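Notes follow the structure.
Shown here: the complex without one of its protein chains, the others still in place.
Labels for the chains are A and B, by order of writing; each one numbers its residues from 1.
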Amino acid sequence: MARKEYAFYPGCSSQKGASASNYLTSVESMCKTLDIKITEIPDWNCCGASISYAEAGELPRHVMNARNFALAEQHLPGQEIVATCAACWLGARESKERLEHNSVLMADTQEALKEAGLSIKAIPEIKHMVEVLIEDLGYEELAKPVKKPLADMKFAGYVGCQTNRPFGIHGESFENPVYLDKLIETVGGEAVPYDQKVTCCGGALAFSEPDKAQAQIKDIIESAYDNGAEMIVTPCPLCQANVEVYQGQINKKYGTKFNMPVLYYSQLMTIAYGGTAKEAGLDGNVIRARKLEEFASK
Amino acid sequence: MADMKTAAYICKGCELGNRLDAKALIQVATKEGKMNLVREHDFLCSTEGVALIKNDIDNEGVTHIAICACSRRAKTEAFNFPTVAVSRANLREGVIWVRPDTDEARETTQEMAEDYVRMACAEVKAMTVPSGNPNTGGVKTLMVVGGGISGMTAALEASRAGYKVVLVEKSGALGGWAAKLYKRIPTREPFKAPEDNGVADLIAQIEADANIKVYLNATIAKTSGAPGRFKVEIVVESGPQATEDIGAIVQATGFELYDMNKLPHLGGGQANVVDQAGLEALARAANGGPIKRADGKEVKSVVFVQCAGQRDATGEHLQYCSGYCCNASIKQAMYFKDSNPDIDTLILYTDLRTPGNGEDFYRSAQNKGVIFSKGVVSQVVPNGNGLTVKFKDLILDEETETEADLVVLATGAVPNSGVNIEAVAAPAAEESEGEGEAASAALPVAEVKTISILNLDYRQGPDLPQFKHGFTDSHFICFPYETRRTGIYAAGPVRRPMDTAQAIEDATGAAMKAIQAMENAGLGRAAHPRAGDLSFPTARLEGCTQCKRCTVECPFGAIDEDEKRYPLFNESRCRRCGTCMGACPVRVISFENYSVNTVGAQIKAVDIPDEFSEKPRILILACENDAYPALDMAAMNRYEYSAFVRAIPVRCLGSVNTIWITDALNSGYDGVMLMGCKHGEEYQCHFVKGSELGRYRLSKVGDTLKSMNLETERVLDMEVAITDIETLPKRINEYAAKIMEIGFSPFKGF
Partner (left out) sequence: MSDLNQQMAVRYKNNFLKEIEEQAEMGNWVKMCMQCGVCSGSCPTNFHPGWEHPPQEIFMMIRAGKRDEVLNSQSMWMCTSCYNCYVRCPRKLPITHIMHGIAEYAYRLGRAPKMQPTLHLSKAFWNNCTKNGRVNEVKLTQSLYFKDGLMAGIKMGLAMKDVALGLVKAKRLNIMEALGGGHKCKDVNGIHKMLAKARELEAKRKGRQPA
């Protein structure tokens, strides 16, 4: 038996062929090393993300999340839910909080769930993968399997918004969370000082208001360069995508020469634990992290 | 005097023995200080060291002792010998802690120490033990003037502490403003709703209290005497005049609302515009039901205008914030919301000030649907059967307007503090023209009142001195309750703007201070800041020229004039600052333990090297409340300063007599540094006016310097705060360097 078991909520972007598929690859490798068993919630559905607010309204959004709670409760009883995507984690936690504090909403939700043959008894705890790592395992445990410390590599730990606000990780400050820096250091890397650590990448508005979002993304990348980082590390799929894939457009618009790899913490950990570039999903990065790939092959 | 026996004690503890040549110090105390007995000890403040001194006093007949150890501010409990005269040579904080422990510094450091030993020996011989005067009056009845919340609270608190109280109220009933309130701002958890005004309960307690005697419809015709022996004549409307013996006084005379008729642009004086008192009257009439205007119409919408005639930068209206109006308007808006949540209540404010638990009250009002809007009202004009309020919305940055059935103006409070004695006295006093102008420019907009409250039979005027905006003066930093009239305490909104809860606390504090003042007066002891001091000023009247400087200058009005215009000291009014002593041109005023001689002897005791020695001497006269502690603290931090200075603590810059400076310069000192507290509107002087009076007096020293053909830089007037720990040593060193630049005094060796 694995030392920890969770009901896993991968979310839409982590599916095969989706925008964060390499995140999933690296999470699976990392969990294997750490002896964490994650079992997908059968037939899970989308959380609705923040952006659906206008069309979804209030109750339908909560009902979507409630369906996942009900499925987890039914099929994986007693297991806490773990999400890897910031938006999934936030959406699910928000729904849990709202339903638990509003009996009218809860009653309506149960009535809607009945239509799909489901119901909720007690909503399981909902955790982000980094909470599992930091709170359930702890930095010491995470350091134990390190075989290849990422020495001489400088990373900017980009926390972004939704794995920080409004719930926070491990009770850390919203203005200067340090868990990501500590994770980087746990695997032997150097976390550079980074003043854009919690700046918003524009989120979904990267699609609808690209100019405004890209101006923010530019600041985020520029600061990483200014502080001597070679790579950016993040815990959020949307942050990863936004900060990585628009660098070409930003270079065109602003005359910059950005070529900064943007990685997931789980990719760093997989490599440090001795995994291959493929196991870490490094081939899934649009801007390839050559230095890390070479390091992995050594 | 005949059997004076002197002793000096040289301590060698705290490194003193290593850093200084103790044998030489003993030599100095014996030969130059001419002490009858000189002893050294390795650890003078130890039980054994103290026992040594005690034994000399008890068995050797020693009457005057010079303790040559640490600062007079240190080890005060160990070195407490109330039966003998005591001086202290500050060898630790004053010498070794401010000097480097190097070979080249050793000589000047030793010279410094020897001078301080000489000074302590000279000082103690000029002192006598303060005997105290127990005959200053032992009345222990408190008089409270004003029967509002503050006054009633003070009366009840004093009674509970076991004192008799005379409560004087000018109207026909107790209660003051609070009695006119429908409800009051909450004073207890959960701070969410208006609560009962609490007056009925207080009145019942007072009526049931045998210690409290109440005069209603009464005013004070005359207050004479001093703490512990005031005589107060009370006039009761259509009744007999009464005289009461009083020990101390609490003045809780409250405030009036600023007159809304002065605010016609805000609708003051128009129909359907009321001030906060007007709204309370409407709410009382409604008693929980729908609130109706004077014309009987039920109010469906109401606008509250905050800061009406307050915080006014133009000088036309009140310049200050009255402190309670925001919470009062919140409360009044709740009257409407609690009776009918559909009534529109809008509070227009610029800064909502709801300190402390007021924040909960504010939130509660928001929860009830009171609308708060940041806006400045320009005009309130009639509109049909209602009013239009024109204002600038500061958040939306636009001129806009709204309509209302009723407008409430939060006009704020004007203190009821009686006659402004300085404004009244200014034309008659011998002030310089500049100061007179400044005084009239600073006059508050509130008209100068002509009816006195206390009718004090004091040389300096009938009421408490006022500070800004007509509030009674108090030492706002250190001793907020203390006025400049000892034994008379101001409490409540007459002292500063405040709300009910603050007034209750304030009144309690004032009652306790008043009790302390009565008890001190009975024992002949000073009140703050020299609390417990038994010395008091006496004048050698045969030398007095009746110039009145002492009676005019005394910051506390302690000195009256007798029929021959000689000074008449009222000891228990005195705070022992020594301003009278500093002011006296013929030097006839002195304290037993602090006089022109005690300081003069120290100045003269310092050894002045000749000019070829390259060692200047600089005299420091440092205020004992701020500058001297700052020097001590600099020493604790081991900030070094020049070895050429000799510091003497003075009770206040106001006590500095110019003769000390002339004597110092005449005897060859190269410079004099005067260290006193900040004066003026943001004064820090413990005696309020002491440093200002001292400075004014000493500013004339320039003439003396000129007549002596000396550079004006040889006397430096410095403002020093107790916090100037780091900068003070630097300033001393800069001045020492400056003196070296100017050159040595030509008066050396005469």
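Here is the rule we use: a residue touches a chain if its C-beta (ideal position, glycine included) is under 8 Å from a C-beta of that chain, and two chains touch if they have at least 3 such contacts.
As the structure is a computational prediction, the values presented were derived from the model and not from experiment.
**Student:** Who touches the missing chain here, A:199, A:234 or A:270?
**Tutor:** Here the residue in touch with the unshown chain is A:199.
**Student:** In the full complex, which residues of subunit A touch the absent chain?
**Tutor:** These residues touch the chain not displayed: 12-13, 15-22, 43-46, 48-60, 63-64, 67, 104, 108-109, 111-118, 161-162, 165-166, 174, 198-200, 202-205, 207-209, 211-213, 215-216, 245-246, 248-249, 283-286.
**Student:** Against the chain that's been left off, what residues of subunit B make contact? List them.
**Tutor:** That gives, for subunit B, the contact residues 301, 342, 344, 346, 352, 362-363, 366-367, 369, 371-374, 393, 395-396, 400-402.
By our rule, only the chains that are shown with their structure count from here on.
**Student:** Just the number, please: Cα centre separation of subunit A and subunit B in whole Å.
**Tutor:** It comes to 62 Å between the two C-alpha centres.
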